Every structure is written in structure tokens, then in C-alpha cells.
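Excluded from the complex is one protein chain; the other protein chains are retained at their positions.
Let's turn to chain A:
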Amino acid sequence: MPSLLFCGPKMAACGIVISIWGVIMLAMLGIFFSAKSAVLIEDVPFTEEDIRSDKNPPQNIYSLYNQVSINCFIAAAIYVAVGAVSLCQVRLNKRQEYMVT
């Protein structure tokens, strides 16, 4: 089986750090978007049409909020996967270091 190791120890450590940060921050962003926080209004992709042609006023914007929050959660899940891969790389690196010395 060819070696599964494709990044060095420092790169793998960076990968783990960014993954952990990504998981926490994107999960919290997802929660805040689903709580329809007003501060995040600029990050929701609404247009003038959405506001004008709304039958019952905030529902369009609310559904957009929900969409973005689901996006965030999916991204958080992807970062979990990236974190797992980085963790494997860290373990493989440690094992290789152990075997050489």
C-alpha cells in the first residue's frame, strides 16, 4: 500500500487547528443564522425583489436565513472531515518519526 502521508508535521498541525476553529466557528454561525440574528443581515443574500414581493413580510428573508444556516452547518461537517484527515496525517507523521529514530 503506498504511503498515505502527503503533508509534513507542521502542515498537518495547521490543518487540525483550522479544522477545529472552522467547526466551532461555522457551527456557531449556523446557530446564529438560524436564530435570525439582525447583526448578520448583510451576510444574507437578499435582493430588493425579495423584500418587495413578499406575501407575508419576513418569511422570504427568514427562509434565506435558514438556507445560509444550513450552508454553514454543512461546511462545519466538511471541516470535521478535514480535521479527521489531518489527525490521521499527524498520527502517521508521529509513527514515521518514531520508526526512523
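Note that in this section contacts are C-beta pairs under 8 Å (C-beta built on N, C-alpha and C of every residue); 3 or more make two chains touch, one makes a residue touch a chain; residues count from 1.
Just so it is clear, contacts and distances are computed from a predicted model.
Missing chain, UniProt protein name, picked from "Exportin-2", "Ubiquitin-like 1-activating enzyme E1A", "V-type proton ATPase subunit a" or "NADH-ubiquinone oxidoreductase chain 2": "V-type proton ATPase subunit a". Listed by residue number, the positions of chain A touching the unshown chain are 18, 21-22, 25-26, 29, 37-45, 64, 67-68, 70-72, 74-75, 78-79, 82, 101.
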